Every structure is written in structure tokens, then in C-alpha cells.
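Rest of the complex left out; these chains stay put.
Should a chain be cited, it is by its letter among A and B, assigned in written order, with residues numbered from 1 in that chain.
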């Protein structure tokens, strides 16, 4: 099985470096392109039929957002990349869906790779890569599949004279990144809740067999999300410091706001990490506590009854000459002695706080 | 339940980025505004009825401190923000009470977000956000609820010709931040005491069932407080380095003093963290020690009485031909043997230091 899993990379190696290979799951899904062409006082929402329809937006005077879904259509991606003068490595990065979030700043465009995070219906975390290219008056976005976190941005685009309509493409880029980061909050919150649920289970001494599995898979989730969120700060920093002609200085304050959010998220995730380690520790102590309790029960029972059984054993012996056996009340006296021993033991355990 | 908890953020996403949403608990509490207008030789303490009453202070020649309680009144917050030319993102940050402490430096005002920390009556830590805006001759403070840590500052304001009355608004900002940081000391001290109390419990072998819960929740508290206190140093550093026109160079030394306090607090909290980890370790060893003790009791009893019971069992057998049974003193000799075994065992355990 392990062999099969590595295929993806083995295949990759057969090609030249910088060659464009789609590393996701092969699918027969159709390419789906939608576009927004807008100005302060108009907006056109278009569903584009072919890749060539996207070419006009490059030199139009209005702002445009062209959203391409379906990275398995490598040839089309390459065509659009060439038309928009993207560097071959940029096109390769778009197609390779296991990129680390990053920013590449070119003279005439800015290229950003981010990850969209969401929970699927089974509460498993899903990571989908999105590539954004900011040109002078357009934004290209490339997604693996239809369905994204941008519905909110679309609605705002449709409102006449909204801030997003009057400001340039750099503000749209901000709005898109902001929408992505906003979704991280849901993921972060959900993870926090999961941790609290596990904590509660542990506090109630509910040691299910798969608890350590849950802790471990939660830890993996946290590590994955961390890897997704941490690079955001660096990306925004580079936008801030670069003073690129495509970014209006007035927009910087907005990017700074994303930076603050990313910082806050990173903080939260670091705390999650610490909490999960603590959970594991606590699980361990809880097990030990339970075992202690089990041992106490065993010890109490054994310590009380083993000596008593010994005494009973004594008077079960068959020696000819055992004078005690023949006294009239010795049986009852023995009962008395045994009850006294019993009470003494109970008292001893009470004093030791085992009972 | 988890779903319900995430609502806050899901709602947030429906709005535009930078839109002003109050993220705290909805309440019907009234907006409450009080103001101090002062100079070296006069002071007016005012309770303002409406948000418009705060507008005059912007261009007055005296220094003013306007304190707005009730962040649920978003519209009013927005009005005052617009009048004082605050950036839309600043107003959004004021309304969003889950901000990380930070500073945003604008050309004509400085915006600081901090957290007030205090213990409520149940010894639970409470965190309340406070936003401060320093303008040329005024300070705006925004709080979620009435009641704060500034009573001391108010009293000093009422003293004629006090340092706080003669120096500018930048000194008032220092005094307010200093009051907030001073309260951190109480929290830090209380946490230190809690840790020491837990230590003492552990040292006395008092292993309550919920001890690990207490350790864990203490750890969470420490992480929360740490997150609150750590950014202070960066905030003060930026004030120091920025050489903003609003900050008198003579005040820098005072801010530096807060910096030292924040450093000292951070140090203390790092030590708390280490101590709590140690507590958990120690809890673990204490449990193991206890179990060891339990095991020893069991082992001693079992090791003494199991062989003796075996011997008694032997002479309880019903074989026809068991010569020992018929000797006159064999019963008493057996007792002697068993007592010798008993003594030997006790001696053995003494030598092993189990007794």
C-alpha cells in the first residue's frame, strides 16, 4: 500500500523540473470558469465557455475577477498562463496542489498561494489550495473544485457603489484573502470545541478505548492547520514591505488587519497545541488513577480475607491433638476474633484513606 | 452544542470585511458615557447624555478623557468614530472584543487595544477588552461594561496641580495603561498563590480526584494571561521607537517603566508555566508512589499468609496415612514453625525497607 501512495511523487520525478503537472486526484470534471467584470456603477457576472473568453479582461479598463475551477485541465491553465504572461514556475505551482502557502512578487503581477480550510460533513478537516494572481486591473483565482468561501465577496460585489466596487483590484485581493482567513476562525473555533469535549470526557473519567486515537488525530489536525496559517503572516508582511506598484498604499491598512487576524489565529493554535499535550498527560494520569483504584480494591479484599482464610485453614487441619477444637465455645470465640480482625482492617484502611 | 458555539463567527462571515460587528454578548444595557475635561487648574467631571455631547471635546483647548461603556451600541460607536476621524477598521476593532492586544499608529492618533484582567467572585479569571484612542488633547476609551481599573486614575485627576493634570494627554494614556498593567500584578500574584496551594496539596499527598482538572484549568489560565501580557512589550516598544508627535519625549521614560513591568510579568508567567508542568509531573510520581505503597501492603500480606495457608491446607487433607497428624505435639510444633516463618518474613521485609 505504501508503494502505491508514493506514486504521485515517483511520477513527478519523470518530468523536467518546473514542468506543469496536476498533483491532485484525476477526475473527469469539466472546467468551470466564472468572471466578474465591474466598475463603481456596473457589474457583469459571466459564465465563460472557453478559456479564450478570459483573454479580453487583460487589457480592459474595468476591474475583473476571473475564477477558474478545475486544475486537472492543465492545457487550459497553461494557455491562460501564457496569455497573462505568467512565469512557467507560477503555472507549475498552480497545478501542484501540495504547495506551501507563499507569495511570489513579480514586476507586473503578484502571485499568492493559500489554503482554504473547512470541515466536511464527517467533521474531518479539508484543505483546498487556491492560487491568486493580482494583475493591474484583474484577479485570477485557480481552484481545484467548484465551491469556495467567497460567496460573501460575491454578494458584496453585487451591491452598487460598495467599497469593493469603487476600490481597485488590490482591494478585491484583500477581500478574497480576508474571506479565506475568516473561515480559519470557524476551523479554529471547532478545534477548540473538540479539545474541550475531549477534556470533558477525561474529567468525567470516561476512558474510551479510542480516546488516545482521538487525541492523536486532533494533534495531527492542529499541526496541519498550523502549517496552513503560519505562512500567512509572512505573506502579508511581504506585501506590506514591498511597496509594489499594484498595491495602493491606502490598502496596506487592510492587509495589516489580516496580519493581526493571522497573528491571533497563530496564538490560538499554539495554545491548542499546548492543551493537547496536556490532554495526553492527563489521560496518562487518569489511567494511573484508575489503576490505583483497582489495586486498592484488590488489596483491601485480599488483605482482609487472606489472613481470615488462613485462620479457617488452621482449624480445618486434622491433627489428633488440637485442644481448641473441643472447647464448647471456641467456634464462637473464633468468629469473634475474626470479626475483630475484620473491623481492625477496615479501620486501618479508613485511616489510610483507601476507603 | 459545538455548532451553536461557532455561530458567532459564521455570522461574522456574512458581513463585509472591516464591517463593524459587536462580537460580545447581546445585552440591553444602556450606553454610559462619562468624561473628564481638565487643565492644571480646573476639572469638569461630566456624565454625558448622548453621543453628540462628546463631539465638542475634539477641538477644545483643554485635555479630555471620554470613557464610553457599552459596545453593543454599535451605531453610537460609529458616530463618534466618524466625528473623530477614526479609520473604519479602528471602529471595527473596537467593536470586536476578541482582538489581540495591539497598537495601530496613525498620523493624527494612536490606537491601542488592551485587556483588563481580574478575578471574579468565583476566582475565575475575567478578561475585558479596552480600546484607547490618543488624540492631540483627548483620550477616548471604549469598554464593554461599566466598572474598570481606573478609579485610582480618576482620584488623581481630581487633585489640583497633580502631575497628571499638568502634563498632556500622552501622560494620561500612560497612567491608564499603567493602571491596567498594575492589575496584572494582582492576577499574577493570585495565580502564583494558586500554584503554591496545589503544590502544598500534592506535598501532603492529598490526591483529590479533581486535582488534575485543577492543574489543567490553571494551565489554561496561565496561557490566557500570557497571551494578554506578552504583546504589551511590543506595544510599548513601538510607542518608544515611533517618535510620534503626540508623545512627548519626556513621557518615554514613563512608558519604559511599563515596559519593565511587562517584562517582569512575562518572566513570572514563564516560571508559572514551568511550575505547572512540574506539578503535573509531580502528580504523576505521587500517584505512582501511592500505588507502590498499596502494592507493598498487598505483597506483604499475600507473601506472609499464602504459604502459611498452604501449610494449613496440607494438614487439612484427608489421607489415611499421614503420620504427622497423630503425634502428640505436632500441632504445637506446626504453630511454632508457622510463627518462625512469619517472623522470618517480617525480617525480610524490614531488610528490604518495605516496612
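By definition in this document, a contact is a pair of C-beta atoms (placed from the backbone, for glycine too) under 8 Å apart; a residue touches a chain by one contact, two chains touch by 3 or more.
Not measured: the values here are computed from a predicted model.
S.K.: Of the identical chains, 2 are shown; go ahead and state how many the full complex includes.
M.R.: Every protein chain is the same sequence, and the full complex holds 5 of them.
Methods note: only the chains that are shown with their structure count from here on.
S.K.: Degrees of rotation, nearest 5, to put the Cα trace of chain A on chain B?
M.R.: The superposition gives an angle of 70 degrees.
S.K.: Round to the nearest whole Å and give the separation of the Cα centres of chain A and chain B.
M.R.: Taking the average C-alpha coordinate of chain A and of chain B, the gap between them is 26 Å.
S.K.: If you look only at chain B, which of its residues touch chain A in the complex?
M.R.: Touch residues, chain B against chain A: 1-2, 5-6, 8-10, 12-18, 87, 89, 93, 98-100, 102, 104, 207, 209-210, 212-213, 216, 219-220, 223-224, 227, 280, 283-284, 287-288, 290-291, 294-295, 297-298, 301-302, 305-306, 308-309, 312-313, 315-318, 322, 324-326, 328-331, 334.
S.K.: What does chain A use to touch chain B in their complex?
M.R.: Checking each residue of chain A against chain B gives 149, 152, 156, 162-164, 174-175, 178-179, 182-183, 185-186, 189-190, 193-194, 197, 199, 203, 253-254, 256-257, 260, 263-264, 267, 271, 274-275, 278, 281-282, 284-286, 288-289, 291-292, 295-296, 298-299, 302-303, 306-307, 309-310, 313-314, 316-322, 354.
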